[in-house]
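Missing here is one protein chain; the remaining ones are kept as they sit in the complex.
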Amino acid sequence: MQNTSINFKRQVTIKLADVRLQNALSRLQTRFVGGRSAVIGEINDLQETRTAAAAIRDLVLNDLEHWLLHFEQQATARGAVVHWAETGDDVNRIVADIAAQYGVRTAAKSKSMVSEECGLNDALEQVGVKVMETDLGEYILQLAHEAPSHIVAPVVHKNKEEIADLFAEKHRKPRTTDIAELCREAREILRPTFINADMGISGANFLVAETGSVLIVTNEGNGRLVTTLPRVHVAITGIEKVVPTLEDVTTLLRLLSRSATGQSITNYVSVLTGKKDHADHDGPEHFHIILLDNGRSSLLGSEMQEMLRCIRCGACMNHCPVYQNIGGHAYGWVYPGPMGSILTPLLGGLEAAPDLPNASTLCGACAVVCPVKIPLPDLLRKLRQRQMDRGMKSWQETLMLKAWAWLALHPMIYALTTKIGVRLMCLMGGKEKLLHTLPGARGWSDGRDFPVPAGLTFRELYQQGKHQ
Amino acid sequence: MRVGLFVTCLVDTIRPRIGFAAIKLLEAAGCEVEFPVQQTCCGQPGYNSGDQKSAKALALKFIAEFETFDYVVVPSGSCAGMIRVHYPDLFRDDPALLERFTAIGQRTYELTDFLVNVAKLAKIPGNFQGTLTYHDSCSGLRELDVYKQPRALLAMMPEVSVHEMVESTTCCGFGGTFSVKYGELSTRMADNKCQHVTETHTDSIVGGDLGCLLNIEGRLRRNGDHSTRVLHVAEVLSGLDKEE
Partner (left out) sequence: MNARDNILGKIRNAQVRTNAQAAATGLHTETINRHLAQHPRGPQPVPPDNLLACFKERALKLSSDVLQAADYLEVPTLLMHYLSEKKLPARGVCWPSLAELPWSAAGLDIQSRPANDQDLLGVTGAFCAIAETGTLMMLSGTETPATTSLLPETHVAVLDPCRIVATMEDAWDLMRKEYKQPPRAVNFISGPSRTADIEQTVTLGAHGPYRVLVILVPFAEITNDAR
């Protein structure tokens, strides 16, 4: 997917003014924030479980090579073919080769954010493979030629009116805004796709090293259909997704569904090991697993390694006041919200996404809900440090910060400067005691007044004995 | 108890009354309060913008001025959090400094936290009358666990009626330089907060961090609300809210 994060500020203006989006975002808040809150108490000791989950992820990340090799060995022993891809283009090429190898003309796809990273659908269309998204949200996006705006609820930004319009146009059926009818319509349209597709493409929420298994969580049933009916199954995911054992993945699942959608468990959890053999009645004859790096390995052993713990639950963006106000598209790439603000610059370069680490108040709401305790505000701050070290900050900002720091290190001059400054501001505020413009700080004063200072500093009043 | 007051740059320059309110409360709790006059800023603005160097310099300045006190008390969750949580992290590679900063960090408290849990203030000097709603500033809440403390103190004032707003713990959109750099977004977040405040139909909105309060007041006034009072919890508790 093309990275348009450079347009962040302009997009913010557009999204803040988009009333339909604003309504959709408040629905998201109700469902996901309220949802998580309602079920997270089912976990006996939440903090202990989060600590255990973080430890499971760190166990793997600290020895990623070992765990990946173990996974590869186990998966291969069960008849899967494991591929390694350095970039998104490599993934596309591998899938295209697999399609050519088996004479694939149509592919049914269940949701995969990694495939969005690669731009897989477009690449396959170019080699003559028709790809149908089957996750309802992704299907709607495919019809509308739009990108997902949330990693779990991809079409959260659309309302039922818009979807009704889309279906009426593309399905050539009478328009309905009844949600159950819209779902039934999508089911009937997509059912032949599952039955007739040559290839199923999925992501993988986790890879279980112990058994060489691919684990997928879904609610709709499309994940099961796509990985059961077609004769070829291709699963694509990032190298960081490996988890040691079935017990470990269970601990993570306990947190994943509750953190993501407020469900005690997702409707379907599929653990897929190897291809169809004599002990099976159904399943793919060929099972291919593609492990994508795309910059993830560069985080290992660095101060950013903790970001690789991410299990893609979406809780951070659901609870982020910035995301709640602008939605996912403004972030400009596959991953929005706090985790996207860190991954996008790390995988795609800071120069392509200079706003993302800075468009945050570091309020910490994300870190509270992250099931694997990623210190998201700290990582955002570290990216800001990188920007400063690389001279990526504007000269105005750098000058302002340096000037303030210098003043603060020189108390006498600080005292004098602040005395003068507050008197000036007081004068400017007049009788109203409010400043309506702040020269050099239009970002504040375009939308807010500034209450004038008292006119005398605490320091000078204290020295005059005011406290006695 | 010898308490060093770290008054914060915003209180010093914009609303000194909060500093005097803090002194009054600390003295009412039996503390001996001093104001080291060379203090300036905790270094948060630079730190959050990625300037570790200046933050370290200001941290070293701070510890030189405050290390000898029994306690350091701060009428701001974000500055107290900077000192307790982030200063030690700045010096994690220097064992000697890490130890000193960890030690002083543990003796550094946000004001209401100190009054409730250390000084155990028994009688509130102020006599605020009316309804108010409380905004929970992010750093105080999430870095220092400040939530119950201001409410416990306000509950000791018989003529104060606290009405909780919807989403009191959601960020007001200040975020330091964020409020200027991403002004539109910040203003929208402030507006959401103001709506929640207005919906409580209370006389005042009270909080523990002046940055948040200036942000909220700025938006209230621009929206045409000139009647809702915006007060620091120290002003309410001390009775200094009555002064001009």
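Per-chain residue numbering starts at 1, and chain names A and B are given in the order in which the chains are listed.
Throughout what follows, contacts are C-beta pairs under 8 Å (C-beta built on N, C-alpha and C of every residue); 3 or more make two chains touch, one makes a residue touch a chain.
This structure is a prediction, so every number in the text was calculated from the model and none was measured.
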Chains in view touching the one left out: A
Omitted-chain contact residue, chosen from A:9, A:130, A:171 or A:276: A:276
Options A:1, A:21, A:64 or A:104, residue touching the unrepresented chain: A:64
Touching the absent chain when the full complex is considered, from A:37, A:126 or A:298: A:298
Full-complex contact with the absent chain, from A:160, A:175, A:390 or A:442: A:160
Among A:134, A:259 or A:344, the residue in touch with the chain that has been omitted: A:134
Residues belonging to chain A that touch the chain removed from view: 24, 27-28, 30-32, 42-45, 48-49, 52-53, 56, 59, 62-70, 78, 83-86, 90, 134-137, 140, 153-156, 159-160, 163, 179-180, 182-184, 187, 190-191, 194-195, 209-211, 213, 219-222, 224-225, 227-229, 239, 244-248, 250-251, 253-254, 261, 264-283, 291, 293, 297-298, 300-302
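Rule of thumb we're sticking to: only the chains that are shown with their structure count from here on.
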Residue ranges of chain B in contact with chain A within the complex: 7, 9, 11-17, 19-20, 23-24, 35, 37-41, 43, 45-52, 54, 57-58, 61, 138-139, 142-143, 169-171, 173-192, 214-215, 217-219, 221-222, 230
Residue ranges of chain A touching chain B (in the complex, touch as defined): 9, 12-13, 16, 321-322, 325-326, 358-365, 367-368, 381, 383-389, 393, 397, 401-402, 404-405, 407-409, 411, 414, 418, 421-422, 434, 441-444, 446-451, 453-454, 456-459, 461-463, 466-467
